[in-house]
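Now for chain A:
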Amino acid sequence: MMKELKEKIVQRIKANFADAAEKNDFNYNRLDFTVKKETIPSILFYLKDEMGFIHLSDANCVDWLEEGELELVFIVWSPKDKIKIFVRTRLDRDNPVMDNLDMIWPQLNTYEREFREMFGVQVTGLEAPDEFILEDWQGPPPFRRDFDTAAYAEKTFWERPGREDAQDVRETIANRDGEEIPDFAKKYSR
Partner candidate 1 sequence: MVNDKNSQKIVDFIQNWARKHSIWVLAYGTGCGAIEIPPTMTSRYDAERLGVRGAATPRQADVLLITGYLTVKTLKRVIRVYEQMQDPKYVIGFGSCTINGGMYYDSYNTIKVLDKYLPVDVYINGCMPRPEAVLSGFARLQKRIAEGRANGAQQYKDNLEWYRANQKKIIPNWIMPEYNW
Partner candidate 2 sequence: MEKVLLDILGAIVTFLVAFVVGMTYGGLNRKITARVQNRKGPPWYQNFIDAYKLSSKKSAIHHGVMHHLGPAFLMVTSVMTLLIVPVLSHNNWFPNLNFQGDLIFLLYIMTFGPLGMALGAGQTGNPNSAIGVTRGLSMMVGFEIPWVLALVALMIQYHTTSITGLMAVQAHSGTWLMFSSPFAFIAAVMALFGMFRYSPFDIVGAPTELASGPIAETGGKYLFVMMSSGSVFTFAKLTLYVDLFLGGADNLFILIIKTFALYLIPLLYSLVSPRYRTEQAIRWFWGWPSFFGLLAILQAIIF
């Protein structure tokens, strides 16, 4: 039943969007399509208006540092068919540009502001205040993987120096209680 339904949906989408690369090996109610950046608005519109995927569950950005790309993931859900579809697209990491999509789902506005602030995605045509969560932010987009938060925090914020007599007391405690520290935990000791 579910399989037939999924098959039917895959067929329909393949018929309409030739570039949709399908990854359909899930044995539960999930489908996955990867499309080109230009196709995103039309496929989302199509899913929402024609196929009953009226609910936007989530929109996310994934940083594929090694491949030099940013991936946008939109998860839509059909209350009628009880199926969720992942729609993915890849953006160039050095110059990530996407179109504003908040006419499809107004809540996308918030997600797009997050993309812009946290990943540095340029959203053309987005109407929103400049600042989203970070105020007075001056560094690089903090959710990119090449952003070193520890180094940034060390550079920006004061750090309290540890006490000079600070020692690793775990061994003492372990010896006192007659326990052994497992090997994997030992590498965390100072």
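The criterion applied here is as follows: a contact is a pair of C-beta atoms (placed from the backbone, for glycine too) under 8 Å apart; a residue touches a chain by one contact, two chains touch by 3 or more; residues count from 1.
Behind the choice of candidates: all candidates are chains of the complex that A comes from, given by their letters.
What you see is a predicted model, and the numbers here were worked out from it, not measured in a lab.
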Which option touches chain A in the complex, given 1 or 2? Just the number is fine. 1
Where on chain A does candidate 1 make contact in their complex? 133-136, 138-139, 142, 147, 149-150, 152-153, 156-160
